[in-house]
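Removed from the display is one protein chain of the complex; every other protein chain stays in position.
Then we have chain A:
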Amino acid sequence: MNRWCYFEGAPDPAERVLGQCTGCRLYDGDVKTNYKDGTISVSTHKITYHGQNVTLFIPLRLIISANSVPGSWNHSPKVELFAQQWEQSLKPPGPQSTSRSNEVRFAVAKKRQEDFAVQIIQRALEERVWEKQARQSQTIPGILAASGKSRGIGAVVKSQEAKHEKENAMTSEGLQDLKKLMKHADDLAKLAQTAATKVDGQDEVAKLRSMMMSLGLENDNATGELGLEKELAVVCRPLIEKSGGMMVMEEAYCALNRARGSELVSPEEVYSAAKSISKTYPAAGLLFKKYDSGIAVLQDSSLSDAAVVERILALITEFPEGLTAENYSAKAGFSPIVAKEHLQMAELKGDLCRDDSSRGVKFFPNLFQLHSC
């Protein structure tokens, strides 16, 4: 987020806008900023954000690579740019001097826009129109220098020129390194592309496995079974604490593999480690549970069904109009999927009854059971 600077000048005369996306929001790492509902504009020279009464920009020469992140049910599609820091002497004022991440991120409003934006940015990066400009502008100070003045305006112009030349030399060097880096990234991207096209049609996990194989990495669990339980405990414990005491198995699988980075494990291996963890590694204090609906979770062993129901019944008094899964999820900290499972479980046990109206599904204490008349 510290790569963005306030744009106050005029666009370069040779600058052309290549594409725009409206309804975009800037992110600082994973965190949403208040720069939302803006228009991201990609030109031959820079990427601009215009919204919330400001215009921010990042010159294309700082951008090393761009990639798109497709959206999911609760995340909008995003564009991620890997960008260098500004040269200290050249950086105009900007909204933030520090950044949570080295990546510049923004969310787009509609599906596919992220791919569109990345394509445009990549093309702009290939054409490097701004570089041609930089080279051309070098000749102009030279004309003034020919007047030979050593005092007054001439001297000022000469020192300006000298400064310009030095800076241009620096950026050229930087650009050389950049070029090398981009070539490397380019190769990797091409490799990933071939691997991807090879495995198209297989399921997600097989795809991942094949890609890793083609990049020369092993996919075997070399650490042994107990090792995986320990990993699971270490990785999942903080996440479990954060989400009320339990997490769905899909999240556990993702978290484990994200932590590993390489030598990924399959869902079956994670599942089987989770199922046995209470016996093979009791010190972790974790338990595997599968609900009637098929949803499986990894939870703190102290969180029995009875404890969950007790908590719900205590909470439900705060909701005289009925408790929805959303309310319960927000209050208790469980993920919405887990929250729904809990309420259904309590209903099955006869502790809750449901109200299904045009307002959606709400749960009440089971007064039918209490008023046994």
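Before moving on, here are some points about what is shown:
Convention: contacts are C-beta pairs under 8 Å (C-beta built on N, C-alpha and C of every residue); 3 or more make two chains touch, one makes a residue touch a chain; residues count from 1.
The definition used in the following text is that contacts and distances are computed from a predicted model.
According to UniProt, the chain absent from the figure is "Vacuolar protein-sorting-associated protein 25", selected among "Glutaredoxin-related protein 5, mitochondrial", "Vacuolar protein-sorting-associated protein 25", "Elongin-C" or "Interferon beta 1". Residues touching the missing chain, restricted to chain A, are 322, 347-348, 350, 353-357, 362, 364, 366-369, 371-373 (touch as defined at the top).
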